[in-house]
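Note that this complex is displayed minus one protein chain, with the remaining chains in position.
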Amino acid sequence: MIYSSSQIKVRYAETDKMNVVYHSNYLVWFDIARTQMLEEIGLPYRDLEADGYFIPVLTANLEYLRSARFDDILDVQLRVMEKPRVRMRFEYEIKRANELIAIGATTHGFIDIRGNAQRPPKNFLQKINEIWPPKQSTTKPA
Amino acid sequence: MIYSSSQIKVRYAETDKMNVVYHSNYLVWFDIARTQMLEEIGLPYRDLEADGYFIPVLTANLEYLRSARFDDILDVQLRVMEKPRVRMRFEYEIKRANELIAIGATTHGFIDIRGNAQRPPKNFLQKINEIWPPKQSTTKPA
Amino acid sequence: MIYSSSQIKVRYAETDKMNVVYHSNYLVWFDIARTQMLEEIGLPYRDLEADGYFIPVLTANLEYLRSARFDDILDVQLRVMEKPRVRMRFEYEIKRANELIAIGATTHGFIDIRGNAQRPPKNFLQKINEIWPPKQSTTKPA
Partner (left out) sequence: MIYSSSQIKVRYAETDKMNVVYHSNYLVWFDIARTQMLEEIGLPYRDLEADGYFIPVLTANLEYLRSARFDDILDVQLRVMEKPRVRMRFEYEIKRANELIAIGATTHGFIDIRGNAQRPPKNFLQKINEIWPPKQSTTKPA
């Protein structure tokens, strides 16, 4: 499993006239959490893009449980539970202290600059294999 | 069923360095479609809020199928398939001419200014009952 | 002079907890007005970029006179008063019916993809010379 925790301080620009955070901003915070996680495991997203890889969002799901408000300090907890292969799945919990504000998940693929699907780059696979070691084929001795 | 179609012209501010629309903007477009739909059925959202009702997003699901790009003219098609009761479900298709760009769904509830769950306002229920007439109890003539 | 008028309907996402439009969105609306103006004079910005030219903002000035609110229909009036040369200056008035909401101005230059300053492209200069004809050198007859 990969786990990462990112702190967000809610910006005035992120609020709306309902006096809470406008709901699309949660996707921006999920993105910040992914960027930080990739940095933490030694694969900065800016380097992946410099190498010609992009990781667009394929699907996103959000469940809004409590309102987030201006100046709140939030913790965006990201988990990768399954070994990424051609697709990757990230799961999120947004918390304000012990309160659960929202949960969500996004799935992603790798593409090149032209938008064509790509296999993940080697340094990415290598890093993933360190975290989820490939299963050894168990061979019985004769 | 309620159906509404809203036209969006992609803004430069909505693009990102991947040269496509940043994915959180789709939620903003869904919101525009809801606002237009409510206007079309005679229940402008600004009036609902003036009456003390808010319709926050409870869940959101998005599937990104093709990239949207700067200056694209998109059609956000909104459908309400089931009669709204305490909760409402909106379904969306974003199209560029005949190409399907994204699909999604959001669910919503009614709250008051304090954030407490509310039953929908009377004028809303009346309008919904015009669109989905309540089933008559069938009484046999004697 | 070039004049262009663009209609904006204020989005819920553009409001903030002060119940008015968050002030940075006015720059986005100015941008929409520039895009529409370039389209109207036959030089769509997407084509300029496809030809390798970009028109970044060098300076921006804004004066906020009245609040804009959710669902307002606004008119963004853009004027180019002086013939663009290496730099261009755009002036803006945002109106809600007869009320003046904000005024502003932005200046811009041309750059290439690497960020180096460029002279405006030929088709741009040609169009500008149609609008502001170059002064004829007055030659006295012998």
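First chain written, first letter: the chains are A, B and C, and each begins at residue 1.
The working rule: contacts are C-beta pairs under 8 Å (C-beta built on N, C-alpha and C of every residue); 3 or more make two chains touch, one makes a residue touch a chain.
Owing to the predicted nature of the structure, the values given are computational and were not obtained by experimental measurement.
The chain that is not displayed touches the following shown chains in the complete assembly: A, B, C.
Which of B:24, B:59 or B:106 touches the hidden chain is settled by the complete complex: it is B:24.
In the complete complex, the hidden chain is touched by one of A:5, A:35 or A:77, namely A:35.
Looking at B:54, B:70 or B:110, the residue that reaches the missing chain in the full complex is B:70.
Panel shows subunit C; residues 17-18, 20, 23-25, 27-28, 31, 49, 54, 56-64, 67, 115 of it touch the chain omitted from the view. In the full complex, subunit B touches the omitted chain through residues 12-13, 15-17, 19-20, 22, 24, 70.
Residues 11-13, 28, 31-32, 35, 44-46, 70-71 are the ones on subunit A that touch the missing chain.
Throughout what follows, only the chains that are shown with their structure count from here on.
Computed from the mean C-alpha positions, the centre of subunit A lies at a distance of 27 Å from the centre of subunit B.
If you average the Cα atoms of subunit A and of subunit C, the two centres end up 37 Å apart.
Annotation for subunit B: residues touching 2 or more other chains are 28, 31.
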